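Sending over a structure as structure tokens; questions will come in a sec.
One chain of protein is taken out of this complex; the other chains stay put.
Coming up: subunit A.
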Amino acid sequence: MPTRTLHLNGEKVTVEAEDDVRLLWVIRDLLGVTGPKYGCGINVCKACTSHINGQAFNPCSVPVSDIKESDEITTIEGLADGDKLHPMQQAWIDMDVAQCGFCQPGQIMAAVAKVEQCRKEGRDVDDAAIEEIRNICRCGTYNRIREAIKAGAEEM
């Protein structure tokens, strides 16, 4: 089995995994990093949303062999700066967004990337931008998510 070196949450880790195993399972089952959740496995629910080189992506739909050693993978566990929360995480707490919390790691990672995308494209982080976010929350926390994204964006 091939041995791979990954950059995960700022650390260099090695793991043995077949080429076609999707990155989500390498992260969760082999490396024990469980922030990204499984909610569909087919790039629909977005519960596994993480970042690759600062871009939001869904590791359930990426074979581990597609990941280069130079790629920086960040899961929700790596978003904060040590004990200092990312502004989006803080906004999530301030707005008391989470209910069961299962979708929220993915929601926060998606929100951060969406705000950065809007900045790059010179767009406002408004309702229309937020409605491009596809992440499902089966507890129905959407309205607080909107408030949190707007509040978090101001601090980013």
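The rule we apply is simple: a contact is a pair of C-beta atoms (placed from the backbone, for glycine too) under 8 Å apart; a residue touches a chain by one contact, two chains touch by 3 or more; residues count from 1.
As a convention for this text, contacts and distances are computed from a predicted model.
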### Query
Can you pick, from "Protein FixC", "Serine kinase", "ABC transporter permease" or "Isoquinoline 1-oxidoreductase, beta subunit", the UniProt protein name of the chain not displayed?
"Isoquinoline 1-oxidoreductase, beta subunit"
### Query
For subunit A, which residues touch the unseen chain?
1, 17-18, 20-26, 28-30, 32, 34-45, 47, 51-52, 54-63, 66, 75-77, 79-80, 85, 89, 92-94, 96-105, 108, 112-114, 116-117, 119-120, 127, 130-147
